[in-house]
Structure formats: C-alpha cells, structure tokens
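Just dropping this structure here.
The complex appears here minus one protein chain, its other protein chains still in place.
== subunit A ==
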C-alpha cells in the first residue's frame, strides 16, 4: 500500500534465534489467528445475551436449547450436520475468490443452477445404472456452477466488471431462470402446490454415509474444505493466487497469469456452490424446486467471513451455524421468540467478527518480533563487548 517503506527499519537478521524461540514466535502468530476470532465470537454471543436480557429472556436458556437441539443427541447432531453440509460448499465459493481479493456474493445462484442441472440430467440418464448416472449428474451441476461463477471471474479479470455486483446480478438472473424452468418446461405436471421438476427417482438418491447417518454432502464438503486448504496453502498455484490477491501489479510483474488464476479460482468456487445444490437434490429433496433458494448462499458468506476465508476453519464454523439454525424451531417454541432470533444473532456475530479485523497486530503478546527480540537479547552482551 505504501510505496516508500523505508528499508532502514527492516529488522537486521543478526543472530539466528534458537529453534525453541522460533516455535514460540510461530505459535504467537498462529494463536493470534485463533484467539481474536474466538474472542470476537464470544463477544458477539455476550452482546446477544444482553439483547435477550433486555427483552426479559434468559440467555442461559438459549445456550441450553442450542446445545440440546443442535448437538445434544445423535439425532440433533445429525440434523445440524445436514444443515452444515451445504454451508461448507457455499462458504468455499466465497473463500476461494476472497484469496484473490474478490468478494463474490452470488453463491445462491450457483446452488440453484447446480441443483437444477442435476435434476434435469437425471431424466435422460434414467436408463443408466446409478454408478454412472449420479457422477454425471454431479458433473452437470459442477459445470453449471463453474460457468456461472467462473464468468464472474472472467468479467472481473478481462472486462473490469466488479465481481460483487456481477455475482449478485447473476444470482438473481439464475433464480429467475430456475423459476422459469421449474414452473415451465421442466415442471412435473403432478406437482401442483409446490412446482418441482420430475423426481430423479429412488435409484439415483444418494444413501446416507455409514456410521454418521448424514448424507454424503457432509463428507464431500469436509473433503472439499481440506482440498481447498491444501490448494491454497500448500501448492504453488495457491501461492500464486495469494500473491495476485495481495498485489495485482506485483503478480503481473512476476509474470503470473492473474486473469487465468481469477477465472480458475472463481470457477472452482462455483463448482463447490453448485455441488451444494446437487446434494440438496440428490440426497435430500429428490427433485429441484423452490427450496433450493433457502439462503444457503447467503449464510455461506457469513461462514466464510467468520472463518476468515480459511478453508479448514470453515468446517467448525459451518457446523456451529448449522447447529444454531437447527435449534431455531425449539427456540421459537420454548422461549416464545420469533424465528428471526437466529438472524439477529448471525448478523451480530458477523458485525463483531468484521470489527475484530482491526485488532490484528495490536497486541504485543502475539507479536513474533517480541519473541525474536528476546532471542536477540541473548547474544547482545557478547556483541557489545566485541565492540
């Protein structure tokens, strides 16, 4: 940002600090990345508790209900995990482009198109065995999502159209196209009150995962998060993307294919969001209908920002939010609170976590320099004696 960073203030690499202190410096930096978001989330919950107290409700009862309805029993946990599954994917659709400095908020459109593509392809594939048909349905969904969100990246990279705005517009357009197809050409004539496409058929429905009993979307979502982490943090491609996200000019001077990186990573994000739609159709609904527009895309934005765009952190955050959303019904009945209670809590958490961005680097305890400085004080007497 500032071009004239004086080279004179660069710390001189004097004596190499001992390994133990290096580890402590590394730990200090890493613990900042965990401590600040966690503290911000706790502050958000506390603030929400004050809000509840002001309304004469008990915050402790809310915590108890969220625990019981979200995580308390194996049934509750299964329900939470089922809600978390699409969030894993949609959060990746925000987090991957975010590393390139793009705020993509149109995941909702990719979910809807992905689900629709999967359902539409189930009909012509009806004659094939499920082992062939289901992957092809997933592929159709992935292709739809890649084209949709990839074009957001393409427009940004090659036409200079802002990704936030274009993804938002494309998401509305996708929902309109889906409504048109579900109510028109692809409509199942027997679906009267709730317009839907023809059912994909029981043979093509994904079975639940063994042991956990939740559909495969969860397992694939977790794998997707881990793969995304490896891609972003452990490969040269991910490294190039992060450079391009940090400073486009520097990346261009280095000869990095910035445009292709942007298109690739947005398209991959679109693939993930569309897979959320695929799993909703192939594992939950059995058909594409209006329930695909359930706000998973928007909650995914929240998950990605709470996880600070870190693919691994997305996993616990998505499960936590899945649990909170799963407990919405119980909170409504037991505490006589409106169903929007969860929305207020989510909005508050989002705001506080964003505000906490300003705290990074403010606490000395997390500073690696503090620990390195300690390392440098040790050989210092010898150096002064020599002088």
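Structure notes:
By definition in this document, contacts are C-beta pairs under 8 Å (C-beta built on N, C-alpha and C of every residue); 3 or more make two chains touch, one makes a residue touch a chain; residues count from 1.
We take it that contacts and distances are computed from a predicted model.
Think of the chain that is not pictured: of "Aspartate carbamoyltransferase", "succinate dehydrogenase", "Ion-translocating oxidoreductase complex subunit D" or "ABC transporter permease", UniProt labels it "ABC transporter permease". In the complete complex, the hidden chain is touched by one of A:140, A:170, A:225 or A:263, namely A:170.
Annotation: of A:67, A:158, A:239 or A:363, A:158 touches the absent chain (contact as defined above).
In the full complex, subunit A contacts the hidden chain through residues 103, 105, 155, 157-162, 164-166, 168-170, 172-173, 176-177, 179-180, 183-184, 298, 301-302, 305, 337-348, 350-351, 354-355, 357-358, 360.
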